[in-house]
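The complex is shown incomplete by one protein chain, all other protein chains being positioned as in the whole.
Chains here go by letter, A and B, matching the order in which they are written, and residues are numbered from 1 within each.
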Amino acid sequence: MMKLAVFWGCRILTSQYAYEMSIREVFPKLGIELADLREAVCCGDPVKSINNFAADYLAARALALANETGLKDLLVPCSRGHFVLSEVNDSLTKDETRKRKITDLLKGEELSYDPNVKIWHVIDFLHDRVGLEKIKKALEKPFKGLKLASHVGCQTVRYSDLGRVDDAENPRKLDELINVLGAETVDYPEKLDCCGAALTYSHLDAALSLAGSKIKALQDLAVDGLVVSCPACQMMLDAKQKDAGTAVGAKLNLPVVYYTQLLGLALNIEEEKLGLHLNQSPVNQLLTKISA
Amino acid sequence: MAKVGVYVCHCGLNIAGVVDVEKVVEHAESLPDVAIAKHYAYMCSETGQSMIQEDIKKHNLDRIVVAACSPRMHEETFRKTVAEARLNPYLLEVVNLREQCSWPHSDEPENATEKARELVTMGVARVKFLEPLEKRRISVEKNVLVVGGGIAGIQASLDLADAGFKVCLVEKAPSIGGRMAQLDKTFPTLDCSACILTPKMVDVAKHPNIELLTNTEVTCVSGFVGNYEVTAVKKSRYVDEDRCIGCELCTQVCPVKVPDKINEGLSETRAISIYSPHAVPKVAIINPTYCLRLKYNACGKCVDVCEAKAINFEQQPKTIQFKVGGIILAVGSEVFDASKMPEFGYGRFKNVISNIEFERISDASGPTGGKIICPQNGEPPKSVVFIQCVGSRDKRFHEYCCRVGCMVSLKQAILAREKLGRNADVYICFNDLRAFGKGYEEFYERARGLDINFIAGLPSDIRSAADGSLYSDVYDRGINKLLEIHADLVVLANGLVPNSDFDKISELFRVSRSADGFLLEAHPKLRPLESPTAGIFLAGTCQGPKDIPDTVAQASGAASKAIDLLSSGEIELEPLRAVVNKDSCSGCRICESVCPYNAVEMKTEEINGVENLRAEVVEAMCQGCGLCASACPAGAIEMQHYTDEQVLAQVYAASLKTEARGGSPI
Partner (left out) sequence: MSLIDLMSMAKPNLKSREKFLARLGGTELVNCFQCMKCTSGCTSLKLLELKPHEITKLVRLGFVDELASSDIIWACATCLKCVQRCPQKASPYHVIMALRNLAVEREANVPEAYLKAVSQILETGVTAPVQKVTTKKMEVFDRESLKLPKINAPKESFQSTFLKALEEKQ
């Protein structure tokens, strides 16, 4: 049994429950044990806009909490969290003074920052560490005749110089993870476009328009659903799909699910355990097609 | 007792504006063995030089110190001055009071003057230990190897051959012509490229002084300037060059299709074919990777139709060895592979092509007979979009500007307009538009007059709609609008990049590479035609991206340099070499291993009946870098003109350990 520490961040713990549920169901079935950190705390993402130092402190603190578990691997299912935690190592390597100050602050909390924790996202952990073969072997109910699109999100794949989860211009890992479940994936011109989540702090309408444009474009493609892997993206594309439709003047009807929810279905886990009843988009369309 | 003359130059105000030259002269006069010390405005002028010569005669001076600008500027000049006055030119020391004194310390005149005094003290201390040296003359081969048969190699070969030199032109492709043979028209005149190139190609083939070796690569170069030994391998064509008449019947019957290299893979040729439409020599070649006979002992249809009986499947590669006095590298460059920039869809979308592919499409002898069409459906495009700076001016790939991209796109846009008429929209998306040469700005004006739209901005990406049509958002900073442009054909202005085999070239010919990866010239401003290695010259885009006029100029220049070097049949070598003291040498071979110029040979010598290995420096190869002398653990190597005694005299004078009041520092 491989053991992973998990940093859930804020959105998953306070509203995007389906992601947490589906991960907690799916990972043990693949032989992975998850260990929570001692406390729930923000990675620092919104604080980047307020005070970069304080943001780095929060990010380093998250890594320090991971260090406390004694585990070498940290799963960060939220793409924004994954980006923030990946960037802090870079920023503290370049700024010795800041590193010292933050290390001192953490010392005061009896925490120690460790840049050597390996930071994983759900996508690269499943694709690179667990591997497609192992996932395939574990499947109990692979799909047939399903056509899906993937939305890997901005902060999972950009910016390359930092070392990201997948290739920035041609990300394929999430597609391959979907393919291994037995579903076909389609490419679409808007694939790398942003869901708009970060703009909800200041420009909600613009955020909804961005999400709405993406869903609209996908609907024109006649796919059975959209697969995401980040709670911010899910919030925009699923939870706010109706409002997004209003923002772009279109009726939006696209099932949007977390990859782990989809994987859970192929592993024959009950829909309720995967939190599928919590999705706001019309996932029943998708579920019907799957069980057909 | 030496008699030293010290001359302090004002260099106008360059030195005198900061350093108090009178004080320096006063100080020089106080140094032991200084017979005379003067200062003057421009020592390098005729008056200044005459001054030194008169003093040598009048005062029997036997050592000269000139305190002036960098020795790189005028050491040669002053050596000649001194030599004309019958004093050995190596009894001269140049002290740098400009680049190493007045210029860096221009805001501290007092300290600069003090430093100038110390530098002169050091120079005087050293000059007294200098020994007279003689340049050595060696005889040279009056023939030249030209590597690369593009326009640079062709031009250089013709210039050398016309000057009476024997030239061996080695080209690794089956035909000469290079990149220019792939072009449709050339800017800014829109001359047909083949029309201006092919006569020169034929001249090369016919010239009695040029030996043309195509399908050949250089595999080994040894020796030194004036006496290079070259080994080349002529690969097998499997066709006899003397028999083949170029009728191409063999190509017509060959069943195996292969991607056509000259057309950048846009069309197919056969396993046996003539390399290009204007090939010189016009001889077929068999591709051993695809030929059924060579791989499986099958087929052989070509033999049946060949009336000249030129096909020979048993043909072996031939090793050729020859001696040359100089080598001109004209190995060209490659085109950036835009699949490295996936945001533009090259490699994913068929209708996104590179500029060299457009050139082949536009060429009447190319894959489409000169018709501009979209590769995806073969239809003429209604909208053509050019995107500049692909792979160039880009810190992710190549930082330099490719120099020709803008002119190439202007040319191709004009050709597109001419061939497609008003039925097509033509756009050029640019960052800066560079039209710097003769007639180039006028060419830009010509393009603007043809209703070509210049979009002032680069797109972030190219997208393909479901029906395969391409579109892109571009922000034009001229009108401050985000424009969505639909394109049937996108042409990327890929830059010229260093060849992927430059590491091999670098090692083979002992040429270094500059930071941008191209071959390094001896001096970026004043010596652009030579490599730092004596006898090896550079021509064309291998030294840096450039257009045809600059390539031809550089090629003729390189040829002229080679002629300079070799025409007298003899060359002079600087005597600043390493010398091994055989008595101290233990034969450890460390010097051999550190020498970057392969200038150390190990010789077996019999001493008292015992065979010993001793190092010996090959004078002609030695560049005087000093690595061997510093590496030698036994201190057995000394540098002529930089002996331990001479250098230490300077060091001690600088540290005031032993004043320069006579006495060897050793």
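Worth pointing out:
In this section, contacts are C-beta pairs under 8 Å (C-beta built on N, C-alpha and C of every residue); 3 or more make two chains touch, one makes a residue touch a chain.
What you see is a predicted model, and the numbers here were worked out from it, not measured in a lab.
Interface note for the absent chain: among A:Leu4, A:Leu30, A:Leu58 or A:Ile269, the touching residue is A:Leu58. The missing chain, though absent from the display, is touched by one residue of A:Leu126, A:Cys194 or A:Val256; that residue is A:Cys194.
The set of subunit A residues touching the chain not shown comprises 10-11, 13-15, 17, 20-21, 24, 36, 38-42, 45-54, 57-58, 83, 94-95, 101-102, 105-106, 108-110, 154-155, 158-160, 168, 192-194, 196, 198-203, 205-207, 209-210, 275, 277-278, 280. Residues of subunit B that touch the chain left out of view are 343, 389, 393-396, 431-432, 456-461, 472-477, 482.
The rule we apply is simple: only the chains that are shown with their structure count from here on.
Subunit A and subunit B, compared by their mean Cα positions, are separated by 51 Å. On the subunit A side of its complex with subunit B, the touching residues are 167, 169-170, 189, 192, 220-221. Here subunit B touches subunit A in the complex through residues 342-343, 461, 463-466, going by the rule given at the top.
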